[in-house]
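Here the complex is missing a single protein chain, while all its other protein chains stay put.
In order of appearance the chains are A and B, and numbering begins at 1 in each one.
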Amino acid sequence: MSSLMKVVGTLFLILITIVVVTPFLWMVITSLQPDSAAVLSRPFHIPFPPSFSNYAKAMLVEPFGIYAVNSVVTAVAATFLQLITAILAAYAFTYLHFPGKNVIFLLVLAVLMMPTQVAIIPLYSIIARLGWLDTFKALIIPFAADAYGIFLVKQHFQSIPKDYVEAAKIEGAGHVRIAFMIMTHLAKPSLIAYAIMAFKWRWNDYFWVLIMTSSVNRRTLPVGIVMMKEVSDGGTQWHLLMAATLVVLAPMIIIYLSMQRYFTQDYLKGGVKG
Amino acid sequence: MRKGQLKKKYNRQEVITAFLFLLPMFSIFIVFKYVPLLDNIRISFTNWNLFSSTSKFIGLQNYINIFTSDMFWQVLGNTFFYTFWSTIISLGLGFLMAMALSHRKSKGANILRTLFFIPNITTASAVAILWMWIFDPDFGLSGQLFNLIGWESPRWLLTPGYAKWIIISLSVWRSIGYIMLIYTSGLSSISEEIYEAARIDGASTVQQVTRITIPLLAPTTYFLLLTTFIQAMQVFDIVAVMTGGGPYNSTNVINLYIYQTAFARFRAGSAAALSVILFLLLLMFTIVQRKVSQQRGKDYV
Partner (left out) sequence: MRFKKHVLLAVLLFATLAAISAAGQTEAPAQVQPTGPVTIEVWSSLSGSKAKLFDAQVATYNTAQTEVIVKVIHQGGYSILRQKVAAAANSGTMPAVLIVDYLDVAWYAQLDLLQPVDDVLPKAVLQDYYPSMLADLQFKGKLYGIPYNRSTQGFFVNNDVLKLAGLDKPATTWAEFKTASEKMKALGKDYYYGYAFFHQFLFDAIAYTWGASISTPEGTVALNSPELVEMFSYFQSMYKNGLLLMQPVLVGGFEEQNGAFLEGKVATVFQTTSFFPTAQNLLKGKNWSFEFVPAGKGGNAVTIGGGNFAITSKASKDEIWAAGKFLTYMSSPEIVAEFFMGTGNLPTRKAATDLPAVKEYMAKNPSAARMVAQLAYGKPAPSITKNIRDVFNRVNDMISRIILKGEDPKTVLDEYTRMFQNEFNEAKTNGEFIY
């Protein structure tokens, strides 16, 4: 690469870095402002000394404690259930012989083309008639199985040498045991990657939670933060709202930074949902 | 089945096990995927209003109303506008980012790669609120910057011409890390020798990129184009939070329109029809994606 190209490349990277980082910086700076007056002033008021108390205050404007608990409970529960259904299904497709396997697998792939939003009205009707509106059930059960996850886990199971399974069978292990004990151990990395992906999808879900819940007690963080913005009569208190936004964004970012490779490893396998 | 091989006999035990293993998955799919998809079609032929337990069959009335309403075409146009531009810009920037970071193995480069991916994992609704504050024309980042140079910031989200682009900018910001990642993986599979040979032949850097890199990345590009496109068609969170479809429906996209039709206008039948239309559009693009990637000889899913 010529040195000119290198310079252009570096400048470009600096530009992108600024673009990526600036929104976060602006959020943090605003969250440290002492009060609304400081936020709503021109020229820009530098928040010194920084008001870390905003974070505590922000958590009281809306019951973020409840929202956080709901987010954690629904995301963890759904992820756990997805792992189980995915392991069971992937095992069946990989190691069991049964009639119509290919057709059935096609049915699973077909689900990939049925995003939730496309059938939201009958889904609303079903959830309503089940009496599940505004309950945890509505936020967990419909997500207890995921076609993409099943596909991914199946791929990975298929890449494991069959010897292991043969050996276990000879030792007399039953299918369930093999599926959970052995496969989980051998396929750990991909299962962890899938679990993190599933967790992220549930954690960041806004649309479904918005439609299926209406009480404060069942809201999750993505909906809660929007409620905080909308219900602010007398002008938005940006310093508190930005503090709250940071708190909402932080968990996923921390998870990502500490378990990076599980995020990117999977993407390299080709394709992911948003 | 290979010729001459006896048809495999199924072990009854195994079949039952398989059934039980697949049962959890299928129960969920039947109740929450297959049935709703079909029921959606049924509802689209009625005038259900989300309340009553009864609804009347009205045939194609919903579809006729939709196709003859100006609003639908405006929403569809907005959706394609947003989808097209956010896809193209994301792909372009993501590609350049992958290029700029390729062949750089330094700690700094790795940090950047990690950093650039962060927007991708953020909660869309929360970042949408951040974006509203950034582009606040009075005291947000935009307001402050314009004030520094003595001008008044445009009222971004209140001006039909600009609001669309603000939303596209958020979408691009959230996608480029992922696109960069995919392109990086694609780039690493191009062997260095090809470039060597080109350099020996006297090709400049630009020529190397346009004649080698881009063509060899074509499968990746097709894959990204279509998956990003299909994703973007379904945007909801950022539009619902930032503009609610305004100003004057200039940012109203199809998913938001479906939501409004069902939950604000209580025309669930019509909303179901819109959903069917959206589903068919997505199906069409998915089929195109598969055809193209099959043609290219590589299956990316």
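The rule is simple: a residue touches a chain if its C-beta (ideal position, glycine included) is under 8 Å from a C-beta of that chain, and two chains touch if they have at least 3 such contacts.
Everything numeric in this text was worked out from a predicted model, so none of it was measured.
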Residue of A:10, A:53, A:184 or A:214 in touch with the missing chain, whole complex considered: A:214
Sole residue of B:23, B:41, B:58 or B:292 that reaches the chain not shown, by the stated touch rule: B:58
Spell out the interface residues on chain A facing the chain that's missing from view. 124-125, 128-131, 133-134, 214, 230-231, 233-235
Which parts of chain B are in contact with the chain that was left out? 47, 49-53, 56, 58, 61, 65, 69-71, 158, 244, 246-249, 260, 263-266
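In the analysis below, only the chains that are shown with their structure count from here on.
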Contact residues on chain B for chain A in the complex? 8, 10-11, 14-15, 17-19, 21-22, 24-25, 28-29, 31-37, 39-40, 43, 50, 93, 96-97, 99-101, 103, 112, 114-119, 121-127, 129-134, 138-139, 141, 143-144, 147-148, 173, 176-178, 181-182, 185, 205, 223, 227, 231, 234, 236-237, 240-241, 255, 258-259, 262-263, 268, 271-272, 275, 278-279, 282-283, 286, 300-301
Sites on chain A touched by chain B in the complex: 1-2, 5, 9-10, 12-13, 16-17, 19-23, 26-27, 30, 39-44, 84-86, 88-89, 91-92, 96-99, 104, 107-108, 111, 113-115, 117-126, 141-142, 144-145, 147, 150, 175, 179, 200, 203-204, 206-207, 210-211, 221-223, 225-226, 229, 238, 241-242, 245, 248-249, 252-253, 256-257, 260, 263-264, 267-268, 270-274
